[in-house]
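Every protein chain except one is present and positioned as in the full complex.
Coming up: chain A.
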Amino acid sequence: MTAGIAVDIGLAALVAAMALWTILVRDAYAAVIGFIGYGLLLALVWVRLDAVDVALTEAAIGGGVTGVLLLRAVGALHRGAAPLEDGPPPGPATRRIAALACAAVAAGLAFVVLGVSGPAPTLAPLAAEHLPATGLKNPVTGVLLAFRALDTLLEKVVLLLALIGIWSLSPDGAWGGRPTLGRPGRASDTLRFLAQLLPPVGIVVGIHVLWVGANAPGGAFQGGAVLAAMWILAMMAGLSPVPAIGRPWLRAALVIGPLAFLAVGVAGIFIADGFLAYPPAFAKPLILAIEAAITLSIAVTLAMMVAGPPQRPGAP
């Protein structure tokens, strides 16, 4: 137990140090690297908090996909001319006041979270009680796809809206065209080698994470993020072309997840108790079918978000 506490304290100190580094370091590139390290360490913290599902999501999305996105952004923003700034950096007096105020906020939060005594509010007994009705064994997947399915459905819509927002930033003339990912035809041999080596393994891992998500930590988000990473890798290495955003198959892949979810939800009004309710006999097959469709949409959406707005007119 003592060893466990030592690990916890070391981990918490490392996470906080990485966060400080990300804020204080002068170079933006170093800050991004610090942030990626922070994301991966945070995933370990989630394991220590018995939340392996969250740990997988944090590692795949917080550390992995966000990392690629930020590294590309730092390349685009800090190349050549002076980086974009909103006015001069604040002076030492402002910094000191801000530091004091933020320390007060942190202290207040620590007090609120740790100072309370008595039993914590929890929905765990309710979730555990109703989990058998869904046929699932992973309570987190049960919450995501059955008990709080509306949250998950709306989140899919948020993903799509964000992608539409990103696409709407394309220059005139490039609408419907191809985003640029990596430097076409100039990928290094190492990148090309990795892009050939990893995807066969990564695709199997992604689908496995989706499949075991019903009964063990894993699920659609985590599996989708792994699949997205594999596709991004292949596109960056130039082994797989970046699709034009006007392609019908791409649009179909983006919306199939939310549409399948919505269709099952509406069907629930007629064959079960209401919107987004499942008939008990078919709950698990329906949930797995929705998860499969969502995984595909998440993978494609995340990859296209990283690719950014289209830059070149696509072939008609």
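Brief remarks follow.
Here, contacts are C-beta pairs under 8 Å (C-beta built on N, C-alpha and C of every residue); 3 or more make two chains touch, one makes a residue touch a chain; residues count from 1.
Just so we're on the same page, contacts and distances are computed from a predicted model.
UniProt lists the omitted chain of the complex under the protein name "Na+/H+ antiporter subunit C" (options: "ATP synthase subunit a", "ATP-binding cassette domain-containing protein", "Leucine/isoleucine/valine transporter permease subunit" or "Na+/H+ antiporter subunit C"). Residue in contact with the omitted chain (choice from A:L77, A:A133 or A:I269): A:L77. Against the chain not displayed here, chain A makes contact via residues 4-5, 8-9, 12, 15-16, 19-20, 22-23, 28, 31-32, 35, 38-39, 42, 45-46, 48-51, 53-54, 57-58, 61-62, 65-66, 69-70, 73-74, 76-78, 83-90, 94-95, 98-99, 102-103, 105-107, 109-110, 113-114, 120-125, 127-128, 139-140, 142-144, 147-148, 151-152, 155, 158-159, 162-163, 165-166, 169, 171, 219, 221, 298, 302, 305-306, 308-309.
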